[in-house]
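Heads up, one of the protein chains got dropped from this complex, but the rest are sitting where they should.
The block that comes next holds chain A.
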Amino acid sequence: MRRRARALATISVLAVAGLALAWGMSTPHPLTAAELPAHTPDVANGKLLFNAAGCLSCHKPDAALAGSDASLPSGGSPFKTPLGTFYPPNLTPDPATGIGSWTDLDFVNAVQRGISPEGQNLIPAFPYTSYARMKTSDVLDIKAYLDSLPPVVSAEKQAEIPLPWLIRRGVGLWKHIGFDTAQWTPDDKQTADWNLGAYIANGAGHCNECHTPRNALMVFDWNRQFAGGPHPGGEGKVPSLRDLVGRGKYSDAADLASALQNGEMMGYEHLSSGGMGEVQTNLSKLPGNYVQALADYIASLK
């Protein structure tokens, strides 16, 4: 009897220790104000990166709502994933329903650490896994641009996912294996143009999120970076971006730049489906040298 009690006590202690460990390991660790760089925001650069990041594609208003301005990221449009449907929130500066009351630190923690102002883990359908690689000053510029937009009242709709609390805790555990917070560093052996393209593709542009395959634990398989894979929406495939010129998909980097700039408006019919049409629309708003840099970088992938 005493042995049984002791075994039970040992099991209980282990269980509690396990739970405490899981709790500790799944608890978010936001940045502190001291970690933010001193920065004077540049609204024009913020607008450029807002387009490079394609914020509007997910945070657009629900098309079913009449009278909403489709050019503003007031959120609410359903975003379907195999996990469930998300309603990306309102990014306009409305204090009650948007991000008007967010501090710079709140914004950087959400975008680069995947942590909400309430201290919860965000689900990486929001690609903070890529945005973490951006320069924090660029993220602050995006916030300055969002702050310059007219506020829209659009209340957040809760995601339709099973056991959201548990999933958010699970994301905290997953972050230990699947989330690298290191910022992107330029490659000195490459040109400034290539480095600009690589920075946009891997950071704001979050190309890896769809074009790089993941393992069973949803961790990027960097050995197969940009090798394509199943579509994250659950149907169809995302094409490989490797050796696009060698495989005859594009005649050269200039052809690829024209494809990114014009899409199907110039007959590049593979750039419309699976969400790429919206990506291409966003990229077409970038300055020409950014599109060319992106094309030069992507065309260099072997």
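The definition used in the following text is that a contact is a pair of C-beta atoms (placed from the backbone, for glycine too) under 8 Å apart; a residue touches a chain by one contact, two chains touch by 3 or more; residues count from 1.
Basically, contacts and distances are computed from a predicted model.
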Consult the UniProt record of the chain that does not appear here and report its protein name from "Cation acetate symporter", "ABC transporter permease", "Cytochrome C556" or "GMC family oxidoreductase".
"Cytochrome C556"
By the document's definition of touch, the residue of A:65, A:166, A:218 or A:265 touching the omitted chain is A:265
Taking the full complex into account, find the residue in A:110, A:238 or A:295 that is in contact with the omitted chain.
A:238
Which one touches the absent chain: A:84, A:164 or A:275?
A:275
Since one chain isn't shown, list which residues of chain A touch it in the complete complex.
231, 233, 235-239, 262-267, 269-270, 272-278
